[in-house]
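A protein chain is absent from this complex, but the other protein chains hold their places.
Moving on to subunit A:
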Amino acid sequence: MAGLPRRITKETQRLLSEPVQGISATPDENNLRYFHVTINGPKDSPFEGGVFKLELFLPEEYPMAAPKVRFNTKIYHPNIDKIGRICLDILKDKWSPALQVRTVLLSIQALLSAPNPDDPLANDVADNWKRNEAAAIKTAREWTQKYAMSGGQ
C-alpha cells in the first residue's frame, strides 16, 4: 500500500483545523481513508436538535471517484433510505475531482435543510412527504428525537 495521497492528508488537516459549523469529521485511527462524521440537524428543519452519525470512505481512486458516504443514524428523509444510503447527485454522476470531503458534507447538511421528494431514494418516505408534508415532517421530528438525540440509537 502506497502512502496516503497528499491531498487526503491536506483535506484531513483542514477539516480538523478549520471545522465547518455543525459538522465534524475525524479520520479513523487504523484507516486514514475512513472518517467518522457527525452532522447536526440544521436549524428550522425537522432534524433540528439531532446529531446524525455518518461514515465516509475515500476509495483508492479518490478524488477521481466520489467518496462513499452513509448515514449510520436512522433518519426519516425522502433522499436517504433505510440503510442510510444517500441520493445526492454529487456523490454519483455529478461528482467532480475538484469537490472535497468538506463540500460533500456541506451538501449533505443542505440536503437535510431541503429534502427533495421529487428525486427520492426512499420511495415510501417521498410519497408521504408529497402527500402529507406536515405528517411527514412530524414523523421526521419523531425519528430525530428517537434516534438522533441524547445518544439514542
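By definition in this document, a residue touches a chain if its C-beta (ideal position, glycine included) is under 8 Å from a C-beta of that chain, and two chains touch if they have at least 3 such contacts; residues count from 1.
In this section, contacts and distances are computed from a predicted model.
Note on the omitted subunit: UniProt lists it as "LON peptidase N-terminal domain and RING finger protein 3", one of the names in "LON peptidase N-terminal domain and RING finger protein 3", "Translation machinery-associated protein 22", "Pyruvate dehydrogenase E1 component subunit beta" or "Dolichol-phosphate mannosyltransferase subunit 1". Among A:27, A:46 or A:63, only A:63 touches the chain that is left out of the view. Counting over the whole complex, subunit A has residues 1-2, 6-7, 10-11, 60-61, 63-64, 96-98, 100 touching the chain that is not drawn.
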